[in-house]
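Pasting a structure below so you can have a look.
Note that one protein chain of the assembly has been removed; the remaining protein chains are unaltered in position.
What follows is chain A.
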């Protein structure tokens, strides 16, 4: 009898909705209750420093090239000792989609995502973060990495003295 199974199905529906009525809601009352995001949550972006306190960013433009919405812009500059840095660095958070591609592209681990998701502003121009707003004093997620110690160029140490780096070979003495 199809009608019996229909009635059973309808009553089953009523039973399920009644059960849900008596269940505890899953709502989180946001401003009062806050969920702790996971450490790798992708929200506000920061620029980190290396363990020696120097700026990690070498202004290589890779993050800005990787960004799908083009919200990173900067101007590269070079110090006398050959160390590159960003003269200015700007992220427009009103365009950022928090995809994390910039952080993945960065060879120096300078640009990193943080779990701080509360970045609402009244004025949209306040969402344009300059280098001063982005640069933090810590190392972020990788606290022992210093790009220039691995880079094989003479900035923080003479050539050949970097980590896992062999001294340069004199090509003229390399005779068979």
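For the reader, a short list of remarks on this structure follows.
Criterion: a contact is a pair of C-beta atoms (placed from the backbone, for glycine too) under 8 Å apart; a residue touches a chain by one contact, two chains touch by 3 or more; residues count from 1.
We take it that contacts and distances are computed from a predicted model.
Its record in UniProt calls the unshown chain "NADH-quinone oxidoreductase subunit H", which is the match among "Anti-sigma-W factor RsiW", "Maltose/maltodextrin transport system permease protein MalG", "NADH-quinone oxidoreductase subunit H" or "Cytochrome c oxidase assembly protein CtaG". Residues of chain A that touch the chain left out of view are 10, 13-14, 16-18, 20-27, 29.
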